[in-house]
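The complex appears here without one of its protein chains, the remainder shown in place.
Labels for the chains are A, B and C, by order of writing; each one numbers its residues from 1.
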Amino acid sequence: MRVKLFAGLRERAGWGERTWPHSAGLTPHQIWSQLPDPAPAHSVRVAINHSFASFETPLNPDDELAFLPPISGG
Amino acid sequence: MRVKLFAGLRERAGWGERTWPHSAGLTPHQIWSQLPDPAPAHSVRVAINHSFASFETPLNPDDELAFLPPISGG
Amino acid sequence: MNWPSCRRSVEAERREPVEATMPRLDLQLLTTTLDPLACLVAWQRQLADLPGGMPAAEAHFIGRVRGVSGQGLPLEALELEHYPAMAERRLQELAKVTAQGTAAVLVRHRIGQLRPGDVIVLVAVAADRRGPAQRCGQALLEGLKHEVPFWKREWVNGVGTWVEGNTPL
Partner (left out) sequence: MNWPSCRRSVEAERREPVEATMPRLDLQLLTTTLDPLACLVAWQRQLADLPGGMPAAEAHFIGRVRGVSGQGLPLEALELEHYPAMAERRLQELAKVTAQGTAAVLVRHRIGQLRPGDVIVLVAVAADRRGPAQRCGQALLEGLKHEVPFWKREWVNGVGTWVEGNTPL
């Protein structure tokens, strides 16, 4: 599956997109905790396949997961 | 002093502006009650010299008094 | 481009140096057709020379004559009566109060004879933040509807009826 990072998160991690090995019951929370030096999770939102989702949603092998820092549009 | 009527009030009365004899302690309320067939006073506002005023304000000889039906601008 | 339908007010022509905290007010009643986007083009040109340049937030409102009367009948015309001198004075007072915390306010309000689709009112507010721009614009519009002496008369089948009050918010 694909994992994406944006804006400050991307720069902090040094990458914007990676493929990630899928395993049964894998959640965004588990992936987040494996990132080196993650930002505080409460400031980050999760999107799965371009929709907001919870950190505890079970992931499918072909999902696109993204971690989103605080939005500042408009 | 001058008395003005606007919109529906003007048409109901058949005139839009009149000079009115001034007397000591004269109020808009007294003039209003002397108009033939006045509209209900609660739907009418008073302006003296282009500012909203009360029906009980004592009038001066050179005042311009106006009775205003419900406003519908914008 | 020539925008003959949007004349500038005397206030706008004067261009006196004003305090930075004093919003620039440009208010006018018009007897001729009102082209709101033409007015906004001209107004934005003036905003560019505000101290600090163009404000970050702009809120506009445009109101047009409906095609039907309050009773749902096809409208031939809308007449807008006003109390000369008092309408201008009340508009000025209203703008001064509501414009606090904004950079500039533009108001154009029609008087006289209008047709369905014609623009009755244009309100535009520029401010450093969206909140003051939006709130001032709304307060001004509500004030125009209830606190500035204008009266609408709807013409249907050759019969004129005075409108009492406004459509709900």
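As a working rule, a contact is a pair of C-beta atoms (placed from the backbone, for glycine too) under 8 Å apart; a residue touches a chain by one contact, two chains touch by 3 or more.
All figures in this text were calculated on a predicted structure; none of them were measured in a lab.
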Shown chains that the omitted chain touches within the full complex: A, C
Those residues of chain C which, in the complete complex, touch the missing chain: 1, 37, 40-41, 44, 52-67, 116-117, 128-131, 133-134, 138, 141, 167-169
Residues belonging to chain A that touch the chain removed from view: 4, 6-8, 11, 43, 47, 50-51, 66, 68-74
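The definition used in the following text is that only the chains that are shown with their structure count from here on.
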Highest-count interface - the chain pair sharing the most C-beta contacts: B-C
Distance between the centres, which are taken as Cα means, of chain C and chain B, whole angstrom: 27
Between chain A and chain B, centroid-to-centroid distance (C-alpha), Å: 70
Distance between chain centroids, defined by C-alpha means - chain A, chain C (Å): 48
Where chain B touches two or more other chains at once, by residue number: none
Chain C residues counted as touching two or more neighbouring chains: none
